[in-house]
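One protein chain omitted, others in place.
For clarity, chains are labelled A, B and C in written order, and residue numbers in each chain start from 1.
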Amino acid sequence: MHHLRLSVYRILETSSGKRRGFSLAFNIVLITIITLNAIAIVLHTVPEYNRRFTQLFYDFELFSVLFFTIEYLLRIWVCVENDRYRHWFWGRLRYLFSASSIIDILAIFPFYFTLFATDLAIVRILRLFRIFRLFRISRYSHAFRMIQRVVTDKKEELILSMTFVVFMLIIVSSIMYYVEHTAQPDKFSSIPATMWWGVSAMTTVGYGDIHPITPLGKLLGGLAAIMGIGLFALPTGILVSGFTEQIRNQKVTVIRRCPHCGKEIRDV
Amino acid sequence: MHHLRLSVYRILETSSGKRRGFSLAFNIVLITIITLNAIAIVLHTVPEYNRRFTQLFYDFELFSVLFFTIEYLLRIWVCVENDRYRHWFWGRLRYLFSASSIIDILAIFPFYFTLFATDLAIVRILRLFRIFRLFRISRYSHAFRMIQRVVTDKKEELILSMTFVVFMLIIVSSIMYYVEHTAQPDKFSSIPATMWWGVSAMTTVGYGDIHPITPLGKLLGGLAAIMGIGLFALPTGILVSGFTEQIRNQKVTVIRRCPHCGKEIRDV
Amino acid sequence: MHHLRLSVYRILETSSGKRRGFSLAFNIVLITIITLNAIAIVLHTVPEYNRRFTQLFYDFELFSVLFFTIEYLLRIWVCVENDRYRHWFWGRLRYLFSASSIIDILAIFPFYFTLFATDLAIVRILRLFRIFRLFRISRYSHAFRMIQRVVTDKKEELILSMTFVVFMLIIVSSIMYYVEHTAQPDKFSSIPATMWWGVSAMTTVGYGDIHPITPLGKLLGGLAAIMGIGLFALPTGILVSGFTEQIRNQKVTVIRRCPHCGKEIRDV
Partner (left out) sequence: MHHLRLSVYRILETSSGKRRGFSLAFNIVLITIITLNAIAIVLHTVPEYNRRFTQLFYDFELFSVLFFTIEYLLRIWVCVENDRYRHWFWGRLRYLFSASSIIDILAIFPFYFTLFATDLAIVRILRLFRIFRLFRISRYSHAFRMIQRVVTDKKEELILSMTFVVFMLIIVSSIMYYVEHTAQPDKFSSIPATMWWGVSAMTTVGYGDIHPITPLGKLLGGLAAIMGIGLFALPTGILVSGFTEQIRNQKVTVIRRCPHCGKEIRDV
């Protein structure tokens, strides 16, 4: 029994040592199912496909949920093989509240809930939860670990620049509201409504559904576009530089030596 | 009396030494009130909320103004504790014209003014002044000191690039006006009107309310978009590089030492 | 005969050594014909020019195809002079399947095919293949070799960032679909339809044909614009940095020497 649990653990969680082949095969199957789920979630909303392949979508949904449920139960059973969750009860409880386990449960529980739900509004919202299945792929992709590291590294800068963005947005939108409200009372109807213009203008998206028409509003809009874009480009610039640093760090593994004693230096 | 003034000064202005706990508590209260004011200013313009919570908005407004007024008077009373404003009269006068004091007065005076004002147009404009309450938060945020330093550092570059932006805008808009005016006399009605297109195109916002339709106008618009974006991106690029430099400067002050011999390492 | 083949090879393929003048002349003629083809392909679709210059377009097309066909046959004939394709049969066969040879055949075969094709739909699609004539210019431009090197160098980063872009696009579009579908069932009709909004918003193009109108949709759209732009800017940033690196590498190969003592200087 214990031997079996260790084997299952090795297949499900590690990808090195014994059972490597089985583990690889299992992970390829899992990634394939997740990718197919992504395609199903996207295509399922196209009325034409939904009508034509109703049965196929339902069968695949059923199969996916069963597969994920069995996998989830297995993971809870074997998690005690991991040193971090060694206790048979408290370890498993702690595993249940780990980030990856929560993603796993969010990916399957909506299905079971909708079986009993009668309120269509709730069913619709629960369907949205199926996109958590996509996040399951984060278990494999080292790209997601990178994004995590970038956000952790640049936390301060991101918070700082987001503060500017929000502050700038409120200031510019407040002024614009008082300038444009009388000319376009239906579009610049309130400051929150004007903030939609502010985001659209200062991220340079510019949908064109709302824009100033008075000369003063255009002047302010022009100034906000030229200067404000800088502040709104800050989070973008920070993310981009964070990624390029991470990528460079992975590449540059050149050995550095102390100029005084000649010994190797790591993580100075 | 003098002892009391020093205590109040320490609570209001410094956040170190004696009365640290009181100072922290006061500042948290103040930041909370400012943030609530920001939310009130924004939501106040939504007709639905304005109707439903008229009394709440008015009461909060009254409370804020009273709080800010008392705080303002206290600050004037205690400012003489600061070495820069030591004289009981001239010091206080100089404090009254300091940047932070002017922001403080701009945040409260519109309320008192509107009590006596009968002209609704002036009342509406004065309401806009309430957003100065948001700037009061600049007293706390080191982010604002950073933006100040960035602008000071990059003043030359910003002025230089803004000159280009204005020059480029006039040249491109003048040519576009002569090219498109006959085809769209209502949209490209004058060079100032065409400048609105110019800003919108060269910041890549592109609202779509105004754009060239003649082949020559489209050719010019395309060239202006490709080349002009470079010049319009300059202030953005300068701001972004200024921020990243400031952030790097704040971080890199740690002296690195070789873990083997303990000597300082420069430029490894 | 062999002597003639070598001469033709030198004219067609190399631009150094003997027959340099002829080679240069031939290449200038070829580049001119390719450029004229580009202009013809573009202007040919303008109804006015097409009507007026039907005969001229057809004659130039005929001339181009004949020129390219003769050139193609000559290249096959002489390719054995190249050490990589030395065998009279297998060498030529390998040459036929080389990248540049495939571009050459794609540039001419549609013409011959359309002579026999009766289905207009196929003829229309084949006309599109004529743009492969433009790729023939890649034989000359060292710019194309640079783009190739940039993509090769930054392959990992590009794949990584494209993964993020696709993932982000699916997540944001799925959420937006569930948020906006009931308010705008005709525009946000399905997740694939919403992905068109997603691309347009997060690349900051913002055509304005589709945008959220509900408050929650606008909030999500604003957040997606501010944060998502960062991820969508990654491939752009990687390409731009790749190019600037390539350009710098080409420039910095000069050895710097001290003007006083003549010794080589590194890292001044």
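The rule we apply is simple: contacts are C-beta pairs under 8 Å (C-beta built on N, C-alpha and C of every residue); 3 or more make two chains touch, one makes a residue touch a chain.
In this text, all values refer to a predicted model and were calculated from it rather than measured experimentally.
Contact with the chain not shown here comes from a single listed residue; of B:Ile31, B:Leu74 or B:Leu160, that residue is B:Leu160.
The missing chain, though absent from the display, is touched by one residue of C:Arg52, C:His87 or C:Arg124; that residue is C:Arg124. Where chain B meets the omitted chain, the residues involved are 156-157, 160-161, 163-164, 167, 170-171, 173-175, 177-178, 181, 189-192, 195, 200-201, 204-208, 211, 215, 218, 221-222, 225-227, 229-231, 233-234, 237-238, 241. Along chain A, the points of touch with the absent chain fall at residues 204-208. Counting over the whole complex, chain C has residues 38, 41-47, 124-125, 127-128, 131, 134, 137, 141, 143, 146-147, 162, 165, 192, 195-196, 199-200, 203-209, 232, 235-236, 238-240, 243-244, 247, 256-261, 263, 265, 268 touching the chain that is not drawn.
Simple rule for what comes next: only the chains that are shown with their structure count from here on.
Of the pairs listed in A-B or B-C, the one whose interface repeats that of A-C, with over half of its contact pairs matching by residue number, is A-B. Taking the mean of all protein C-alpha atoms as the reference point, the chain centroid lying nearest to it belongs to A.
Between chain A and chain B the centroid-to-centroid distance comes to 32 Å (mean Cα coordinates, whole Å). Each chain gets a centre from the mean of its Cα atoms; for chain B and chain C, those two points are 45 Å apart. Among all residues of chain A, those that touch two or more other chains are 192, 195, 204-208, 238.
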